[in-house]
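A single protein chain has been removed from this complex, and every other one stays in its place.
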Amino acid sequence: MSTTMAVPLPDIQGAPDERKVDIDRVGVTGIRYPLWVRDREQGRQHTVATVNMYVNLPHHFRGTHMSRFLEVLNTHEEITIESASELAEQLRTRLDAEAAHLELEFPFFRRKQAPVTGAAGLMEFTCAIDASVGPAGSRDVVLRVRVPVTTLCPCSREIAERGAHNQRGVVELQVRTRSFLWFEELIDAIEESASCALYPVLKRPDEKWVTERAYDNPRFVEDLLREIAVEMRGDPRVAWYRIEVENQESIHAHNAYAVLERWK
Amino acid sequence: MSTTMAVPLPDIQGAPDERKVDIDRVGVTGIRYPLWVRDREQGRQHTVATVNMYVNLPHHFRGTHMSRFLEVLNTHEEITIESASELAEQLRTRLDAEAAHLELEFPFFRRKQAPVTGAAGLMEFTCAIDASVGPAGSRDVVLRVRVPVTTLCPCSREIAERGAHNQRGVVELQVRTRSFLWFEELIDAIEESASCALYPVLKRPDEKWVTERAYDNPRFVEDLLREIAVEMRGDPRVAWYRIEVENQESIHAHNAYAVLERWK
Amino acid sequence: MSTTMAVPLPDIQGAPDERKVDIDRVGVTGIRYPLWVRDREQGRQHTVATVNMYVNLPHHFRGTHMSRFLEVLNTHEEITIESASELAEQLRTRLDAEAAHLELEFPFFRRKQAPVTGAAGLMEFTCAIDASVGPAGSRDVVLRVRVPVTTLCPCSREIAERGAHNQRGVVELQVRTRSFLWFEELIDAIEESASCALYPVLKRPDEKWVTERAYDNPRFVEDLLREIAVEMRGDPRVAWYRIEVENQESIHAHNAYAVLERWK
Partner (left out) sequence: MSTTMAVPLPDIQGAPDERKVDIDRVGVTGIRYPLWVRDREQGRQHTVATVNMYVNLPHHFRGTHMSRFLEVLNTHEEITIESASELAEQLRTRLDAEAAHLELEFPFFRRKQAPVTGAAGLMEFTCAIDASVGPAGSRDVVLRVRVPVTTLCPCSREIAERGAHNQRGVVELQVRTRSFLWFEELIDAIEESASCALYPVLKRPDEKWVTERAYDNPRFVEDLLREIAVEMRGDPRVAWYRIEVENQESIHAHNAYAVLERWK
């Protein structure tokens, strides 16, 4: 360790700024951080998050103090939907800002059993919590999940004498809630709306089952979006939702895509 | 070629839908397409674009007709700021929709000379045109550029006895305009706001020059954002702007980030 | 322009090195560069390449001169299989090296017609030329193509009462040749080995055709690999091949993969 701190180093970031430009968000992105998160089946699970953290910066300050973001993050070992807002509030206080924003994205594993043989394995979903806090205690939290599914084309099934093209589709669902919701519930809503869910392990009887189930439940990208929208519309705990579906078409090199966003 | 068209195939997409869910945007993403674009120096240049195209879909239709998007795109060999809106309008008409959206992103090359020796080479920038059309002739166009630059830390320069950490930063600038603007003008505004521009070829006298220039023009991520904001604020042709800067910090494994968005 | 060149700047790269470590390859990566390439149908087409260039560096030199790589590249506006070796040879000479290596990867477009209606569009393939030159005139060229296709699972088809899971697969084929080969021939060999080729535009009669064709030509990842291997084995112009197939399984979140490499 050194003695260079005897004479204080100048605080360039704290200097005044004359350009009269408020900054909406300034901070650090792409931080990787190990964390515990809540899990309906096991209580909690360990994961590795990618973290972005920001504050607003009024025009009269030249810069923010980037190391403080990391110092606040480093005091946390577990993140829940509630504690994300608290972390954002700590950023707001520590950085002396009006508003603070936190984005946490992480792999989330569920144990899934194959539909016929019950062969079990772990399957990854991407989950995220985006939390913002503003002046006078205002708070905003968005939950986000990304779920891969099977989609089978209704048009192909109808017009072909045999078979139907199908593919991996990826759904991203975001919600603002009025009361508590598990990530697992959002994942279930998406998987039940698809032609078929994906599984980590499938033995032959399971492969027969998922093939036939997808064939019996054809879904356009529009259908899948709407099935999920109907679920979110009917859930009184959901105040706002945004649904995005992208099908990695097996008959084209490009994708089919649909999106909608609604306040209730 | 076959005769299977004798009996018309059913139109599943055109069937009515009972779920009462309007879709904001439905279409095709990730299309790759070769195109000519405008170029201030040479008149035009050839590029390869990544294209997304969408329409809105009222609740009473089950699906859109994806192949028509490609058919409309395939009639174009050159895209300009004006013709992007026309392409979106063709999508709107051909897909029988109220609104249509087009996103075109492409590499754009400029010949750049090294600052001292004049050694020349081509440097890539990412440019994009996002065009939307709605009912009653409403039109919206956003121009977007992504420009890599050098940023040198003012705090590091001030507190260190020798050297100063610097790094590659990436700026994304979006504008809505009142009158014509070249992509080249947006790129210039960004490069002039940075600690130093990047160059494709630098000989030793040039390397000396860019090293000293960056040292003489230190910029926090906040400074770079504000310098560009001041430029956009002062340009009467710009009606709206969004600026995003990300510095790939040479002293951290994470990035420094700032963003702002303004209507004038 | 400046007068700083009056006193020559020191050549740090040319200084001797005492560590006794030869370097296999040193150079520049991720260069983006617009080029013309050969095209069987149209003579030539314009594209945007990603370029890597390297030389070996004997232990007694401290560094290579990076700007010279760019200077050599900048003298080229068109690349063919033959001129790639010449470019590598120019690098070898200009950088005063024993061996030089060039890797050029670029999007390549073909006009494709839908199988029934003949609806036409452009489809992208990724092509690459890797060229190396060594002492005494030794030369080595590898051609590489990446082609997305449809694969339909033979097991799923056999065991299910209706339908069969299928997906986008991606094939990467590399060859060393004894005589001239078009990229188009490699692409054709891959597409004909798949359950079905992909198309940019498909109308309903075409969608019926591709659905049934894939169903009638089921292919495991192993089958597709072997079908292509049989083609390459039988082509007297091919001296060496490496085939890699990855299926983006529609029933799993992970992929199925196979690879083989053979000298004849």
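We call the chains A, B and C, going by the order they appear; numbering starts again at 1 in every chain.
Rule of thumb we're sticking to: contacts are C-beta pairs under 8 Å (C-beta built on N, C-alpha and C of every residue); 3 or more make two chains touch, one makes a residue touch a chain.
What you see is a predicted model, and the numbers here were worked out from it, not measured in a lab.
Colleague: Among B:Thr117, B:Gln167 or B:Ser193, which residue is in touch with the absent chain?
Modeller: Here the residue in touch with the unshown chain is B:Gln167.
Colleague: Which of these, C:Glu82, C:Asp216 or C:Glu261, touches the one chain of the complex that we don't see?
Modeller: C:Glu261
Colleague: May I ask which residue of B:Val175, B:Cys196 or B:Val238 touches the chain that does not appear here?
Modeller: Of these options, the touching residue for the absent chain is B:Cys196.
Colleague: Could you list which residues of chain A touch the chain missing from the display?
Modeller: Residues in contact with the chain left out: 1-2, 4-5, 9, 11, 32-34, 45-48, 67, 70-71, 74, 107, 109, 116-122, 124, 200-205, 208-209.
Colleague: In the full complex, which bits of chain C touch the chain not displayed? Write them out.
Modeller: For chain C, the residues touching the absent chain are 9-10, 12-13, 17, 19, 21-32, 52, 54, 57, 62-64, 66, 154-155, 158-159, 220-223, 225-227, 229-230, 233, 246, 253-261.
Colleague: So that we can see where the missing chain sits, which residues of chain B does it touch?
Modeller: Missing-chain contacts on chain B: residues 123-124, 148, 150, 152-153, 155-157, 159-168, 196, 198-200, 202, 204, 207-208, 210-212, 214-216, 248-254.
Throughout what follows, only the chains that are shown with their structure count from here on.
Colleague: Can you list every chain that touches chain B and also touches chain C?
Modeller: A
Colleague: Farthest from chain A in C-alpha centre terms, which chain would that be?
Modeller: Computed centres place C farthest from chain A.
Colleague: Suppose each chain is reduced to the average of its Cα coordinates; what separation in Å results between chain B and chain C?
Modeller: 27
Colleague: Counting only Cα atoms for the centres, state how far chain A is from chain C in Å.
Modeller: Going by mean C-alpha positions, chain A sits 35 Å from chain C.
Colleague: When you check chain A against every other chain, which residues touch at least two of them?
Modeller: Touching at least two other chains: 155, 159, 253-254.
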